[in-house]
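Could you have a look at this structure, given as structure tokens, before my questions?
Missing here is one protein chain; the remaining ones are kept as they sit in the complex.
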Amino acid sequence: MSKVDLSVNIGPLKLRNPVMLASGTVGYGTEISEFTDLNTIGAIVTKSLSLKPRKGNPPQRIVETPSGMLNAIGLANVGVEAFIKEKIPFLKNYDVPLICNIAASTIEEYVECTKILTGEETIKAFEINVSCPNVKEGGLQFGNDVKAVGKVTEMVRAVTDKPLIIKLSPNVSYIWEFADAVKKEGGDAVSAINTVVGSAFDIYTKKPKLFNVNGGLSGPAIKPVAIAKVLEISRKVDIPVIGIGGIMNWKDVIEFMIAGASAVQIGTLNFIDPTAAGKMVGELEQYCEQMNIKRISELTASYDIEE
Amino acid sequence: MSKVDLSVNIGPLKLRNPVMLASGTVGYGTEISEFTDLNTIGAIVTKSLSLKPRKGNPPQRIVETPSGMLNAIGLANVGVEAFIKEKIPFLKNYDVPLICNIAASTIEEYVECTKILTGEETIKAFEINVSCPNVKEGGLQFGNDVKAVGKVTEMVRAVTDKPLIIKLSPNVSYIWEFADAVKKEGGDAVSAINTVVGSAFDIYTKKPKLFNVNGGLSGPAIKPVAIAKVLEISRKVDIPVIGIGGIMNWKDVIEFMIAGASAVQIGTLNFIDPTAAGKMVGELEQYCEQMNIKRISELTASYDIEE
Amino acid sequence: MFVIKSPVTETKQLQENIFLQKIHCPEIASVIKAGQFLNVRVLESTYPLLRRPFSICDVEDDYIYLLFNVMGEGTIILSHKPEGALIDLLGPLGKGFNTEDDYELAVIAAGGLGAAPFPFLTKELKDKKEIKTFVGGRSKSDVITYGMINVSVATDDGSAGYKGTVVDLMRENLQELKSKKIKVFACGPTPMLRAVKEFCVENDFNCEVSTECAMACGFGICQGCPIESANEKDKYLLVCKDGPVFNIKDVML
Partner (left out) sequence: MFVIKSPVTETKQLQENIFLQKIHCPEIASVIKAGQFLNVRVLESTYPLLRRPFSICDVEDDYIYLLFNVMGEGTIILSHKPEGALIDLLGPLGKGFNTEDDYELAVIAAGGLGAAPFPFLTKELKDKKEIKTFVGGRSKSDVITYGMINVSVATDDGSAGYKGTVVDLMRENLQELKSKKIKVFACGPTPMLRAVKEFCVENDFNCEVSTECAMACGFGICQGCPIESANEKDKYLLVCKDGPVFNIKDVML
């Protein structure tokens, strides 16, 4: 047995270690399970689910940028019903906490999805995506409006007793205000950050490289931004934070935890090295041993900042 | 003589070409003049000037990040007075439009600086930095508050007839609202973007890598973000935009212009290749010739987006 | 599927801009099929960040071959890999060509770098079927015939072979093609694939095309590579997982 306690609590949600797989970067777990033993990671978050299946945006959906990538997938997903029928059975084979990420165009749809899913025993928590910048009719207004985020939290809270995480948009002036609204309305934690709005043009055709024009920037390019957002929330609001954005290795995980994260999610890295998340767990343990840290949770918000 | 007309207008300000050097990345022109013939570039923007000299932040002020860098210089500058006495005489030797960038902690200080400088014939325009994230006592509140930005524009407008550019912060929900306020209050143009707030921690000492904790992210990492912001302003507000953020070569210049920029500024690249900005001008001309573009200004907001 | 670091054993410049790279990778060599691809991480760095997809060009014992042209940063780096350098491969990915159908003559149609998957397909087919290959390019220097047999060449500018597109050339040979039970295997730029599709639909030829799309993951987790399904309305298939080889009946090009 290891001398280091790698388990972490995100409010009422207990994970065996802080390394989760981020929404939209592992589908529903099937493909990644060929590379990473899901039983070794902290939790898996599904691709954003909506009430009905979504086709997603036409191509091109992906553009590479310096140390990052833009995506405009358009929340392509199988819908809540097919998820329960076709995807949950596979995930039942694993002993890994399943977190359902939900995206919707209206508050009612968020509530409806949660109601349907909350009865599923396999689902251990909900992550509400209020911040996906790619869906034109919805998403963005929620993510950028403190009141709407508060309202979504309140309404979803009313229909589930499971841990409730709100995933925040970085594309706002003060992210802590959103975390504060989540806390006030009974949310258990926030995830920070979703992707940063970005765009790119082809200089010969003058067309946007993404069909959707704007996309979400992810990957190491945004890590400093994500660290600043996690720190901002951590210093201002007493709520657990899940750190996300550009994590490429175990060092980045530690950096997020120091800046205030209770756990982290691995996103874009899964595309580049689908074995990486699993491997990090052991490396985190080594760091803790080397630094004489008994419980990894001690790292959360352990920043040494002179005031 | 070239067949391509490279000149651009930024409201009342006419430049011989769209390639400007960004504030804080060329000091007051002395050092860069050893590498780039200032007479060949579009304009030079000074390091942000404040009423009194500023010492700036203690080290560490610079951190490299993937395809980017964080800086927390703290607006170190010689102050308005020394600028006039010691720096303007050097710049008088060149036939390059000099744009004075001003940073301040109060609206009164902005006005005061502008009043003092507007009499200097060498100064061709003002760029008001409302968005520097590194000065704790000032700056940030302006940059994130639409009313304050409107107010600064109005007050500075009242004391100068020279072209007035407001440099906007990207760290806001809707940058177009700020551009709109600038336009309403009589500003001639906006510059977008200043740096994106970011942070980084050392995982062994748990200290922030920057003394100031937060810094401004610049370089190619932020280019997609800057492109999206320029596009947002261009689609919503009828005001000239100066595009800034992560430009590494002439292709990036074209991309910014297509997305809506009338001209651009080169920042971080000056540190890496101080000859680059000068070299771009010829490359822009070649592109125009190849694409059969008679005036480079035709490129501005020439994006081909299906609605 | 493997994520594996394997040594480059040879990088040969076939033509201006076009490279053939030999890699020692028994794990992948022993299982990969023609039409499948690998997603290659060219540097252990954040730039380029994403892997680059390449068709499997050929397999020889424990060795695999990639055929690529230098497009941008990723392929420049790849082309400079010295002997012995490790490259990080993810694969085999996607569905390969279905060679098992009922036909006598395999008709291969390659446009430019679309030649990449065909040396291996040729090897897989040559003892079982007759093969006729049509290779096109803008100009002589774009025509790649490496590893293919029974080749007719077309160039847009007439600098080699027939003057016209590869599909024009196939049309010229229509009688011969109609004389046997054939299956067409095509790979090349999308406009060419559209022309191939039209040609095959007209003549009721069975046809598989290898498609391309910008990709992030290459194995179905990012949803980055949609291609419209021809069978189900309002549904996208994934190029990386459901393809890259599709029967022309199944996708909208």
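Order as written gives the chain letters A, B and C; numbering starts at 1 within each chain.
One rule holds for everything that comes next: a contact is a pair of C-beta atoms (placed from the backbone, for glycine too) under 8 Å apart; a residue touches a chain by one contact, two chains touch by 3 or more.
Remember, predicted model here, so these are calculated numbers, not experimental data.
Just so you know, the chain we are not showing touches A, B, C across the whole complex.
Between the chain not shown and the residues B:18, B:42 or B:68, the one that touches is B:68.
In the complete assembly, the contact with the undisplayed chain comes from C:73, out of C:73, C:130, C:228 or C:250.
Among the residues B:12, B:56 or B:282, only B:56 touches the chain that is left out of the figure. Only one of C:6, C:21 or C:46 touches the chain withheld from this view, namely C:46. Where chain C meets the omitted chain, the residues involved are 45-47, 73, 82. Residue positions on chain B in contact with the hidden chain: 24-27, 30-32, 34-35, 47, 55-64, 66-69, 71, 73, 76, 219-221, 248, 268, 270-275, in rising order. Annotation for chain A: contacts to the undisplayed chain at residues 66-67.
Convention: only the chains that are shown with their structure count from here on.
Look at where the CA atoms of chain B average out and do the same for chain C: the two points lie 46 Å apart.
Centroids of chain A and chain C (each the mean of its C-alpha atoms) stand 36 Å apart. For chain C, residues that reach two or more other chains under the stated contact definition are 46-47.
Multi-chain contact residues of chain A (touching two or more other chains): 63, 66-68, 219-221, 248.
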